[in-house]
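All protein chains but one are shown in place.
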Amino acid sequence: MEERYARGCAGYLLEMGALKRSKRSGWWIVGVKEPESIAEHSFRTAVIGSVLAMLEGADPAKVALMCTFHDSQETRVGDIPWIGRRYLTTASNQEVTADQVADAHPVVASGIQAIVDEYETGDSLEVEVAHDADKLECMLQGIEYLEQGYSNAREWVDSTRAKLKSPSAIALADAAQTMTSTEWQRTYLRTTPSASGKAGE
Amino acid sequence: MEERYARGCAGYLLEMGALKRSKRSGWWIVGVKEPESIAEHSFRTAVIGSVLAMLEGADPAKVALMCTFHDSQETRVGDIPWIGRRYLTTASNQEVTADQVADAHPVVASGIQAIVDEYETGDSLEVEVAHDADKLECMLQGIEYLEQGYSNAREWVDSTRAKLKSPSAIALADAAQTMTSTEWQRTYLRTTPSASGKAGE
Amino acid sequence: MEERYARGCAGYLLEMGALKRSKRSGWWIVGVKEPESIAEHSFRTAVIGSVLAMLEGADPAKVALMCTFHDSQETRVGDIPWIGRRYLTTASNQEVTADQVADAHPVVASGIQAIVDEYETGDSLEVEVAHDADKLECMLQGIEYLEQGYSNAREWVDSTRAKLKSPSAIALADAAQTMTSTEWQRTYLRTTPSASGKAGE
Amino acid sequence: MEERYARGCAGYLLEMGALKRSKRSGWWIVGVKEPESIAEHSFRTAVIGSVLAMLEGADPAKVALMCTFHDSQETRVGDIPWIGRRYLTTASNQEVTADQVADAHPVVASGIQAIVDEYETGDSLEVEVAHDADKLECMLQGIEYLEQGYSNAREWVDSTRAKLKSPSAIALADAAQTMTSTEWQRTYLRTTPSASGKAGE
Amino acid sequence: MEERYARGCAGYLLEMGALKRSKRSGWWIVGVKEPESIAEHSFRTAVIGSVLAMLEGADPAKVALMCTFHDSQETRVGDIPWIGRRYLTTASNQEVTADQVADAHPVVASGIQAIVDEYETGDSLEVEVAHDADKLECMLQGIEYLEQGYSNAREWVDSTRAKLKSPSAIALADAAQTMTSTEWQRTYLRTTPSASGKAGE
Partner (left out) sequence: MEERYARGCAGYLLEMGALKRSKRSGWWIVGVKEPESIAEHSFRTAVIGSVLAMLEGADPAKVALMCTFHDSQETRVGDIPWIGRRYLTTASNQEVTADQVADAHPVVASGIQAIVDEYETGDSLEVEVAHDADKLECMLQGIEYLEQGYSNAREWVDSTRAKLKSPSAIALADAAQTMTSTEWQRTYLRTTPSASGKAGE
């Protein structure tokens, strides 16, 4: 690989590192002082997208790929909260992405642009599922913040729930509303440990 | 979807939420008081895996999917630092995953188990790339911690660099060693802004 | 006071509380994981503005007032980093302010709008000093981040230094570049403690 | 400006930077692990003071100036919580200030001492309003901590409410008790966006 | 002291410094994003152990010593949460300790090994009290997290309460369940301040 392409690609990966530090700023309004990062949101969005894809008969890998990159432009435009949309006009995510990959190897530049372009403008089942994953992740986080005491998170839970489209996302959202985030530990209590290679207590 | 499957899937997604709070504990030894979370590491691993796949001629979507789930067992076994391997024996990641998805819809249970199984035991180009992505993410984070003043991060940069296998990963790692994490901003300075829909200053 | 005005004013003060949680996001790019809040920046900007006003023969109270409100719109539009200006067009700060005070008592609404309007469009000595204070605060913070190990803060120190206009701001900036942030403790060591009501060691 | 005065003034501004890191320690007793900083408290105190001044017919600029400096001595004496007053005797804030500005330019030294002296010993309407602003800020923060789940914040809300003197401060405090900290967003929902230069959704 | 022993001892003390950064990871599952460190838990365990020893007629110093070292192996094996015990087998704490003190002065190596060995295998009253202190500390922290809004902490309060053995630990646990963590301030209000050397209000 040419040196300049290696640097261009490495620069893109270092740029993505800023998302590990950048907070999801809309939660500040709700009262969460140290909300999760954009990277953390993107991670679980990819997990959720994969699961929804399995349930909806879509391609989990394609959905995970789109979810991974769905907020990748926010190194440059930030995480604009809902109320900010009233005051800000932004370049399109495709335009921002074009700048981000301008120095990368052509196969990377075109590859990432294609992912972003499909997420922004496509109409496949995978695209629909990926958008639902974004909303469902936000709703689950709202439920978790409610459990942690942040009473103003209620409105986010309700507003994101209302935006879900696929039957699977709606079913999971409704189930989550009746659970606690530690419910999964009960599965453990019910099952018996497998015999080998595991510690008893 | 049956109610019990919806709850089982939702429980899995809430379990994954714990990775947004769980820190990469090996960095505590190096002196980083508030290291990144496992979710943050997994996010950039998926980004890096996608990019490496494009460069190596592998399937970016398949790699992103494996990278997303590659540390998903750590809700239960934690992020065991290198030195801990000397003292701990763990159940396999497949065994842990089997417990995690025990209550999920069968299509989700088998889907996630297949992803984990391939990452752990497969020998495709995608698997190799995904493992390199895990290492390269850790190395880039080490470079970033060095930039932030943590002088003990040096050893991690060197040890993870030594484990990379694919030519692309090695090329990007070597390029990154000669850059700062803000290098990508220079691309911006060099290019001229596109004409429409963007603010000048 | 009419109930509706009391609520409108209280709502504005609670809105300003979001600035105690909102981070100065440009520092994320530089590598600072937990940068200071907009409120913290605004506080020292007011201190600096007061001091510069004394040195330049301007009105310290008027400058402190403008500095206090100079970023008050960022509850709604966020702290847009320098690179974001390339991609975002925003409503004017006066327009945002008009929304923020829409329900407040008329004397408060017009009072705050007048402060913001003068900061944005005025050309008095006080306005110039207030703008210098904003820049100098950012530069001093950059020096402090450098001391704390964040090597990428260098570029912010240099770029904000270059924007200062008043002789006093330039003199203080140049002095600060040759000092550490704990220099003030040496004054203490040099002086002798006053006699009464103070603890010896 | 003489070099020594530039250094003395810069040293003072760097000393004030410590307030961006220093926490309001009384909240630790209540159970808040990461309370706001003294700088954050001082910022909103200045905002509140300005608003109260407008409502009470006092000079907003003069009040903002006093509020900005009202806790500036806490770089040296710390934020002594209420219970600490039982065990500690402190030098006066004027004495501490005298040490802080000892090396600054004479116009700055006398300027800051005058501000502190008036806040500590004055009896003008501006002084009364500034003291009320300090209390009201603390009360609003208590309301916000309650919303965030910290149940022990109740006692601070009640005790600071009881200390307010001016009719405007009391009216705003009572209004705030019946609101949530996101109330201001409803104003937005009620109004229609202005036509130009703003994004729709 | 031989140089190699000084280095070995200093290395052990620096290793213990990692416990000041390492979080009690079980709380992440409950929803606490920034739980207390292992060092913080160990500190209050020593305080509690001393108090229980006084009440039970055991030796407070011996208990404090064991409590101080009771989690000292977690620099290497981490804080394994309850659910992790299902998947992990660990070397004994004595084995880990042997590695930790391998380079220390022989008197230190044997001294620390003896403390750990007694805590792990002894059956004196002091040992029983030290184990109760570990559980009671965790329960009190659970009560405090509940007060701070973390509703999922309930299960920890109940499960640790159920493990207490000594009458004193049970009595204190039951008392704590009916109190708030600020109860101690009321004692202050009831008593009158001592006459000399203290500030009035």
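Read from first to last, the chains carry the letters A, B, C, D and E; within each, the first residue is number 1.
The rule is short, and it goes like this: a residue touches a chain if its C-beta (ideal position, glycine included) is under 8 Å from a C-beta of that chain, and two chains touch if they have at least 3 such contacts.
A quick note: this is a predicted structure, and the numbers were derived from the prediction, not measured.
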| item | value |
| --- | --- |
| Chains on display which the left-out chain touches in the complete complex | B, C, D, E |
| Residue touching the undisplayed chain, where the options are D:42, D:75 or D:148 | D:75 |
| Selected residue (touches chain absent from view) among E:80, E:127 or E:140 | E:140 |
| Omitted-chain contact residue, chosen from E:69, E:87 or E:119 | E:69 |
| Absent-chain contact - pick from D:88, D:125 or D:170 | D:88 |
| For chain C, residues in touch with the removed chain | 34, 144, 147-150, 180-182, 185, 188, 193, 197-201 |
| Contact footprint on chain D, counting only the chain that is left out | 18, 21-23, 25, 28-29, 31-33, 75-81, 83-84, 86-91, 95-96, 99 |
| Interface residues of chain E (partner: the chain not displayed) | 1, 3, 6-20, 36-37, 39-40, 42-44, 46-48, 50-51, 54-55, 59-62, 64-65, 68-69, 72, 89, 91-92, 95, 99-100, 102-105, 107-108, 111-112, 115, 136, 140-141, 143-144, 167-168, 171-176, 178-184, 187-188, 191, 194, 197-198 |
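Rule of thumb we're sticking to: only the chains that are shown with their structure count from here on.
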| item | value |
| --- | --- |
| Counterpart interface for D-E, drawn from B-C, B-E or A-B and sharing over half of its contact pairs | B-C |
| Distance between chain centroids, defined by C-alpha means - chain A, chain C (Å) | 33 |
| Geometric centre distance via CA averages, chain D-chain B, whole Å | 43 |
| Multi-partner residues of chain A (at least 2 other chains) | 18, 29, 31-34, 83, 86-91, 95, 99, 144, 148-150, 181-182, 188, 197-198 |
| Chain-level touch network, classified as line, ring, star, complete or other | other |
